[in-house]
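Quick one: this structure, given as structure tokens, is what I'll be asking you about.
With one protein chain withheld, the remaining protein chains of the complex are depicted in position.
Labels A, B and C are assigned to the chains in the order they are written; within every chain, residues are numbered from 1.
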Amino acid sequence: MTSRRIIRTLPLAALAAASALVLAGCTPAAESPEASGDPVTGGTLVYASGDGEPSCLDPHVGGNYPQALIAGQFLESLVSLDDSGEVIPWLATEWTASDDGLTWDFTLRDDVSFTDGTPLNAEAVKVNVEHLKDPDTQSSTGYLALGKVDSVEVVSDTVARFHLSAPDSALLESLTQPWNAIESPAGIARGMEENCLAPIGTGPFIVDEWVPQDHVSLVRNDDYDTGPADRAHDGAAYLDGIEWRFIPDSASRYAALQAGEVDIIDNAQPDTLDQAAKSGTLVEIDAPRPGASNRIELNSGQAPFDDVRVREAFIRAADVNDGIDALFFGTAERSFSVLSSVEPLAYSDETLFATDLDEANALLDEAGWTERDADGIRSKDGVPLTVRFPVSTNQSIPAEQSLFEQIQATAKEAGFDVQLEPLDLSGWYGALFTHEYEAVSAPYTKVGPDVLRILYHSDSITPAPSGYFANLAQLDDPELDALLTEAASESDPDARAALYEQAQQIILGGFYALPLYDQQNHFLHSPKLQGVRAMPTVSTPTFADAWLAD
Amino acid sequence: MLWAVATLTFFAVHLVPGDPAQAILGGPGSQASQEALDQVRADYGLDRPLAVQYLAMLGRLASGDLGDSYALKTPVADLIAGQLLGTLTLALLALVVAWVLAIGLALWSTSAGRIGRAIAAGIELTAAALPHFWLATVLIAVFSTSLGWLPPVANDQPSGLVLPVLTLAVPLAGFLAQLMREQMLDALEQPFTTSALARGETAAGIRLRHALRHAALPAVNLSGWAIGYLISGAVVVETIFARPGLGRTLLRATELRDVPVVIGVVLVVALVYVAMTVLTDLVSRAIDPRIALEERA
Amino acid sequence: MSDLELSNRAVRGRALPRPPRAGTVAALAFVAFLAVATVAPWLLQTADPLAIAPREAFEPPSAAHWFGTDESGRDVYSRVIEGTATSLLIGVSATAIGLALGLLLGGLAGLGGRVLDFVVGRVNEVLFAFPGILLALLIIVLWGPGPVTATIAVGLSTAPGYARIIRGELVTVRSSGYVEAARVLGHGRARVLARHILPNALAPMVVLATLGIGQAVVWASALSYLGLGAQPPAPEWGAMLSAGRTYITTAWWLTVFPGLMIVLTTITTTVLGRALAARDGARR
């Protein structure tokens, strides 16, 4: 069996020096006091999260972004990504794939133990994969990412062999995600209830205590010496610990940061980013999430958007550029791709999205929507041109909801009756499951372009038992299906890139989606906090190298 | 009474669209498999008829067991026990502060002239009309962001309680002050006020020793309602000030369709309400023996 | 969930401070303003309340935009005017629902004899023990968010308060001298009920309802904050208030003006309610 080495181990020391100053995506908001002086050991960082408090700290269970945010502090993955999107070693030092792409060998570091003393070995990896695939774990994100993994074989103490049912070009990218991080088998064995309260990993911090609705206390792992290959320094973290607080109200969160009650906040709102930039007293980290961009999917599965002319008319009519500028205070850049700008394979085509009201009107006339009522709403055969747009109040920030209102206003000029329906999460999913929507915005975070297969492959129209389906545009195109399937198993990077570009051309050219901007992921922190960076994987911040300056 | 509350809540929550099995498996949007859903339904007895589930719930409640949270998988009793103190502290402190503010305002406004009274009435009405969420934001903007006196979110220090308590107390004080002012003015027109003045009592003495008692009476009676009002307000206040508590627990549980937690919280709130009602009843009887007399008549 | 107890005392209280005449006149003037804003908003508006102009977003109050512009560059003043109808509709309908249900419950308790009184009394106690917001949340998860649900939710949660007061009124009126006098004259039960008991027991409800409208608007705005308000882009004061709250540090005018309308409406309804009560009380 010949195997091709995909990636090499990197000299850790060299990389540390290189990335110490280049903090991924970190843009000082102003002339902030530059990171000066040597790292300081000690101190407890207070992190304020605006995301919902997880019901379980183990990201294997369920698997959402809030879990990823905190899990990144105490769990580590087999591999990571560097700033350029290349896969780099983490707990696994090297990996090889068989030519048929069905067998992968991961060589693990032999000097790592979980914080409960359990050694990290191939058996542990096997237990983790089995844990993720066990229905009792109720894993969703991690489970999907390992969809093609059949089993894990313990080759030796340090070599774990993954057996796949089909080639998976996205496997490594999937394994970088916190939802597929490696936990202590002994920890998992305690059962879900206990493991949810304090999962045990190999990361720089250890879960000490979780006071529901208030905070999670993390303390330093003094024995820590791992980290992804691009980590800034060796050894344990500088911080004594982290107090991870949940402050759901964005205004309070920002006020708490201003008052010095907390050191860093996530989900910073556009107006506060603007304010912070002007005042120059806070530092911003802009780390767009990977996977899909924020876009409005047009339901092509039913009238009126089953007609490409109507879809194009909507996109031509909806004027979003000025709105994005005003509402996001210049913190969000208009996107013309369905993929996040951090995805190297993202394909963008601005020409398709130029606003043109006359064109929109012409297209609608051509499509037969010629009658207009007193309000200017078009109709065809007595059926009004209605666009039901369920909006999740949990997922869309106020600025985004305002943007939708502006789309509603501009689309109306072409004769669309956009009905915005703000709904809570349950109601929102309910509207999607019953297909009571013509347009919807649903962010999706995943590492790598394989997210396109999840979002636009016709298989994803078939709902899961829960009613969930990811292909909200209901895009059913055999040609696209074939491209996405091929890309997912194509191991040659260039060929893969070409396939994905073709796929994206089909999606954009068919006017199935109106891209808006990247999934916004802004952090603000006090200048005291230094050495923090967002992981190039799913853009969660890591505090392994962070310190609090005096 | 608690039984009725539990029953009502049980059926109300079961009317809510949404599959509890789904809620158990990570909430809406999770991509749980059919097997997992079936498994959970069997485990939690969700496949049994509603009546059976209802009886099972009553059985558990009767033995003091509130069940396990669907979302957190921990016993509801533990969950609530951990949150109750925070909310009660907040609500009771707010009640006390509201009382103090209301008494102060009522004493001042009844001794002030026409213009003073009009101003007081304006203050009261405005205070009573302030939505909690707005007041909280303004307080944070003024006292934390601009002045930097107080922390904008709850912390371990007492200073962290000031703004949440004020947010809850100010609108309530508006209500109470209106009520107390009216009662005081009423009391000041009663013949016993003339009697007391004729004994040489000072105007301040009349207000403190006579009118205040009369004003306090209806306000005491209102305190049971006030606790319910404050706990309702706590949903918003705890969210804004990031305080742990029942309000946030309830909001979250409702969003997640976490039936046992919703029932548990409602029961506890009802219990607090009942306790408060009994207490206010005792207090008002102590203040006013006429109540007991009237009941006998 | 409300100041009903208080309002009732205001209605019953003997020594009501009668609002100064100037206050009543000002309140009436404001009501006239609200009436115009409801029926013919275009008479007062300076701009299209729905017309967006992203380039003119977040402009502070000026001669062109009296109350400034919002995040989409819409004229806040015109939106506040436009929102009057919706907001008042929410307030009025919520109060109407609460009152109707309160009438039913209170009527059963106050007129239906001992057993019914006891049963309804307990039901009412149970409803009272429910925190209002929970009732609202339950109703909202039942029927989904939106202005209609919010209205129903607020209405339902005020019902126990009304029921309690209506029962009290009925019991008082039922044992009053004039009801006895009517019986002595030989009038039948139905006539006494229709001519004396209901009109007199329900007269104070007009005042209570006036007082309840403002509070209903406030509660509905709280629901808006929790993400369960009116349909965008329809302007509604509560929804505007909660939407503007996001920008409170950068654009104060977004919340201050809708907030002012709510407060003014509440004050106005209260002042008028009291004026009514004073008039009514003078006749008693």
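One rule holds in what follows: contacts are C-beta pairs under 8 Å (C-beta built on N, C-alpha and C of every residue); 3 or more make two chains touch, one makes a residue touch a chain.
Rule of thumb we're sticking to: contacts and distances are computed from a predicted model.
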Hidden subunit of the complex - UniProt protein name among "ABC transporter ATP-binding protein", "Dihydroorotate dehydrogenase B (NAD(+)), electron transfer subunit", "Phosphoribosylformylglycinamidine synthase subunit PurQ" or "Sarcosine oxidase subunit gamma": "ABC transporter ATP-binding protein"
Which displayed chains the hidden chain touches across the whole complex: B, C
Option touching the unshown chain, where C:Val36, C:Val92, C:Leu116 or C:Ala203 are the choices: C:Ala203
Among C:Ala40, C:Ala181 or C:Ala194, the residue in touch with the chain that has been omitted: C:Ala181
Absent chain, residues of subunit C that touch it: 176-178, 180-188, 195-196, 199-200, 203, 282-284
Touching residues (missing chain, whole complex) on subunit B: 190-192, 194-203, 205, 209-210, 213-214, 217, 287-290, 293, 295-297
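Rule of thumb we're sticking to: only the chains that are shown with their structure count from here on.
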Inter-chain centre distance, subunit A versus subunit C - centres from mean C-alpha coordinates, in Å: 45
Subunit B and subunit C, separation of their C-alpha mean positions in angstrom: 21
Rounded Å distance between subunit A and subunit B, as computed from the means of their C-alpha atoms: 39
Two or more partner chains touched - positions in subunit B: 17-18, 137, 141, 145, 255, 257
Two or more partner chains touched - positions in subunit A: 251, 424, 426
Touch list for subunit C against partner subunit B, complex: 1-3, 5-6, 9-10, 13-17, 19-20, 23, 122-123, 125-126, 128-134, 137-138, 141-142, 214-215, 218, 221-222, 225-226, 238, 241-242, 245, 248-249, 255, 259, 262-263, 266-267, 270
Interfacial residue positions of subunit A with respect to subunit C in the complex: 250-251, 254, 269, 271-272, 274-275, 322-323, 325-327, 393-394, 398-399, 401-402, 404-406, 408-410, 419-424, 426-427
Residue ranges of subunit C touching subunit A (in the complex, touch as defined): 50-52, 54-55, 57-58, 71-73, 140-141, 144-146, 227-229, 231-233, 243, 245-250
